[in-house]
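Rest of the complex left out; these chains stay put.
The chains carry the letters A and B, assigned in the order they are written, with residues numbered from 1 in each.
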Amino acid sequence: MSLEFTIPGLDETASEKAIGILQERLSQEQAGALVLKHAHWNVAGPNFIAVHEMLDPQVNEVLAMADETAERIAAMGGSPQGRPDDVLRFRTWPKFEETGRKDALDYLRALDAYYDTWIKADRQAVAELDDLDFVSSNIMQDHVQKLEQFQWFMRSHLID
Amino acid sequence: MSLEFTIPGLDETASEKAIGILQERLSQEQAGALVLKHAHWNVAGPNFIAVHEMLDPQVNEVLAMADETAERIAAMGGSPQGRPDDVLRFRTWPKFEETGRKDALDYLRALDAYYDTWIKADRQAVAELDDLDFVSSNIMQDHVQKLEQFQWFMRSHLID
């Protein structure tokens, strides 16, 4: 990787490491948005409309996260990779296996598990970015905060 | 494919055929949105800000198209497939090969070619849907109309 430029005061090595971390987070955010939309379309059962409508703002928030992550990569001198094949190429997390129209609670259970690996990876990224670039770390901290609230929404449906 | 239900007055065979056509269109729309966003992040050169800003509303329009296509599949009794692997699984069109930060006109040239195969496939879908379900056909006709305007925007930059 050769950077176009670096941010004033940040050395190139640190920038490249941070870009590597952010690129993987970008792919997971893009994947997450597709998965949430997939669930938005396929949920069913007595809670259909409530869960269907709950998921859409999450999709929009996650798309905005991906945009912010990608533009940070670019601001650091890198080139964000965001095509469909890139999403799969950088995948280090399990696929989302739920398909077909079925009860909303089934989807929420599967999404809850999906968020588990996502949030863990994001928190790991924050820990690594802390030593490389505080702006990148701040960006990921904000994303984690929102994802943890979304996961709470999902988990709340599953408490009995 | 076994449907959950059919639309009153539409027979199941026609519904299944239409769903098959729409599923492929859905995947291309999801792929198209990723590709346009990828370009949004990577364009550069003297026309950077103008082209960067031109692409974002196109992304949003294409995401709205995908949502409408997927919800039509569901309304017809099918189950839309929208996960990252689904996007690749249903791909019948060439990948978008442009990467790296480079001049906006290079990206516009590549996107122009990408729209060529997209619009052709959408117009083919319209022709086939005309005999199966007028609502599905109307939906795709509206998508084509917008995509052709977006392609005109791209082509306009390349006229000399």
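Here is the rule we use: contacts are C-beta pairs under 8 Å (C-beta built on N, C-alpha and C of every residue); 3 or more make two chains touch, one makes a residue touch a chain.
Note that the structure is a prediction, hence the values are computed from the model and not measured.
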**Request:** Could you tell me how many identical protein chains the full complex contains, when just 2 are shown?
**Result:** 12
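Following the convention adopted for this analysis, only the chains that are shown with their structure count from here on.
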**Asked** Per the centroid of Cα atoms for each chain, what is the distance between chain A and chain B, given in Å?
**Response** 23
**Asked** What does chain B use to touch chain A in their complex?
**Response** 4, 30-31, 34-35, 37-38, 41-42, 63, 66-67, 70-71, 73-74, 79-88, 91, 95-96, 99-101
